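For this view, one protein chain was removed and the others were kept in their places.
Let's look at chain A:
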Amino acid sequence: MNIISSKNISKKFVKTTFSWSKFWQLQKEEKIAVKDLNIEIEEGEFVGFLGPNGAGKTTFLKMLSGIMHPTSGEAKVLGFTPWERDHNFLRQIAIVMGQKNQLWWDLPAIDSFNMLKEVYSVPEAEFKKNLEMMIANQRFALKETTQYVARRKNEV
């Protein structure tokens, strides 16, 4: 059964620029990031997504996670259309990109976790169990601030 599918999904970025030499005419610069991409991923599959810089890998993932709307085409993830941002859908997914993490800027680790518990509506018992497991594995201090180096943030 497919849990991720896309049909002819495309994304075109349009940049509008102004110049005094062509005062009455706005210049439009278009760039196609993703063009008619079809993909089907079944439950339990591990999929690597490879391509050169600018190939549209991140753009495609952002569309699948609901961050970005496509210019055309359809996609379904867990039965939801991602860019409709259904909260039941967003509660079930996570996306980690580059140097970004899920911590809330300068909150201490425990407050970041408490915040995410509320945001994701995690039941109290499940939250405590997971937190104890994470503390045992990572040995981080819950009260320590997250205003430190990126590596430490990503560990937390």
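Descriptive notes on the structure:
One rule holds for everything that comes next: a contact is a pair of C-beta atoms (placed from the backbone, for glycine too) under 8 Å apart; a residue touches a chain by one contact, two chains touch by 3 or more; residues count from 1.
To be clear about the criterion, contacts and distances are computed from a predicted model.
One subunit of the complex is not drawn; among "Gas vesicle protein", "ABC transporter permease", "NusG domain-containing protein" or "Heptaprenyl diphosphate synthase", its UniProt record names it "ABC transporter permease". Of the listed residues A:Ile3, A:Ile41, A:Leu107 or A:Ile135, the one in contact with the hidden chain in the full complex is A:Leu107. Among A:Glu30, A:Glu43 or A:Glu118, only A:Glu118 touches the chain that is left out of the view.
Listed by residue number, the positions of chain A touching the unshown chain are 13, 58, 62, 65-69, 83, 85, 87-91, 93-95, 97-98, 100, 102, 104, 106-108, 111, 114-115, 118-121.
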